[in-house]
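Every protein chain except one is present and positioned as in the full complex.
Our next item is chain A:
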Amino acid sequence: SCDFAAFTFGQKYMRSPLSPEMATQEVPLNETLAHLKTESETLKLKLEEERAKLHDVELHQVAEKVEGLGQFVMKTRRTLKGHGNKVLCMDWCKDKRRIVSSSQDGKVIVWDAFTTNKEHAVTMPCTWVMACAYAPSGCAVACGGLDNKCSVYPLSLDKNENLAAKKKSVAMHTNYLSACSFTNSDMQILTSSGDGTCALWDVESGQLLQSFHGHAADVLCLDLAPSETGNTFVSGGCDKKANVWDMRSGQCIQSFETHESDINSVRYYPSGDAFASGSDDATCRLYDLRADREVAIYSKESIIFGVSSVDFSLSGRLLFGGYNDYTINVWDVLKGTRVSILFGHENRVSTLRVSPDGTAFCTGSWDHTLRVWILMC
């Protein structure tokens, strides 16, 4: 049986069925608890020792012989205007031209980024639509936010059709939806939530297939491993932790806690052997999964505002970070240096994704717009 605890705003109470027999077990229980605590402290130390043993060199030292990157000029080639409030999230379609975006006013828009035309628009029944994702087939989008749900909207070829009529509610959390992503097909969706959990859902039935517990606070972001590397995903949260999960067992297989504040964004390195994170502590970090530790920090004294979103270029050499000071910083992943700073948005950058074939990247901002950027050469 499980204990049941309920919180009310400003007050918490507990109900725990203590039987008379349990009262006499108080002393042994406390001893076992203390013993377990010591064991956990010892294990944590051992974990750090094992990781430190393999710390024989820094990434940027290994990369010293690699040719440095020259001048980078990246410019906005498309500006998508149409949202009436802060853009919170965006995702690319696999066709490399369509984009779905969501905003604070509840609007979800599908764009053709080549022409900047809006192809579909739907108004959600809630505000702060913090998560949206394109289905792999390109035939549907998923979104959610303060409604605590993730809903799937099939995209109709008929522009006049009311998208909201075909809406399907898939995920139900007990707090806001922070991120969502389809897995390899349109059939399953992975979600993360302010309720501290991630979950895998079957789209057709809405059934919960697997839940992932381990974060001690809101989970803010997630990213699926590239399909070649198997069934894992990484999540980041307000507990400053980035956790790597086995999707089949629900087990947390690796955990990293080096950030000093909330982790707002996580993204796998294209080979699947590492992932980057962006945090309110104004740094981006790179964690290698086989070395099981942080291997690089991307930061500067002059950068003091939080990172909202990160993504890699196709080869993994560049890491793009969208920041709360309205800029985008471009980092040389191997050498750890910044190669470019991009201006353009008039408010914080809230979301950033590189296109599926790596020809461009798109940013969304609290200035209500999205921008598509390319390298000018």
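In this text, contacts are C-beta pairs under 8 Å (C-beta built on N, C-alpha and C of every residue); 3 or more make two chains touch, one makes a residue touch a chain; residues count from 1.
Just so we're on the same page, contacts and distances are computed from a predicted model.
Trainee: Which listed name, "Guanine nucleotide-binding protein subunit gamma", "Myotubularin-related protein 9", "Proteasome subunit alpha type" or "Dynein axonemal intermediate chain 3", is the one UniProt assigns to the chain that has been left out?
Mentor: "Guanine nucleotide-binding protein subunit gamma"
Trainee: Tell me which of A:Val170, A:Val203, A:Ile303 or A:Leu318 is the one touching the absent chain.
Mentor: The missing chain is touched by A:Leu318.
Trainee: Specify the residue from the set A:Val333, A:Leu352 or A:Leu370 that touches the hidden chain.
Mentor: Final answer for the missing-chain contact: A:Val333.
Trainee: Using the document's definition of touch, tell me which of A:Trp128, A:Trp201, A:Trp245 or A:Tyr298 contacts the absent chain.
Mentor: Per the contact definition at the top, the residue touching the missing chain is A:Trp128.
Trainee: Across the whole complex, list the residues on chain A that are touched by the chain not included here.
Mentor: 2-9, 14, 16, 18, 22, 29, 32-33, 36-37, 39-40, 43-44, 46-47, 50-51, 54-59, 62-63, 66, 69, 74, 77-78, 96-97, 113-116, 127-128, 130, 146, 174-176, 196, 213-214, 216-217, 251-255, 261-262, 269-271, 273-274, 280, 288, 290-293, 295, 305-306, 313-318, 324, 333-334, 348, 354, 357-361, 372, 374-375, 377
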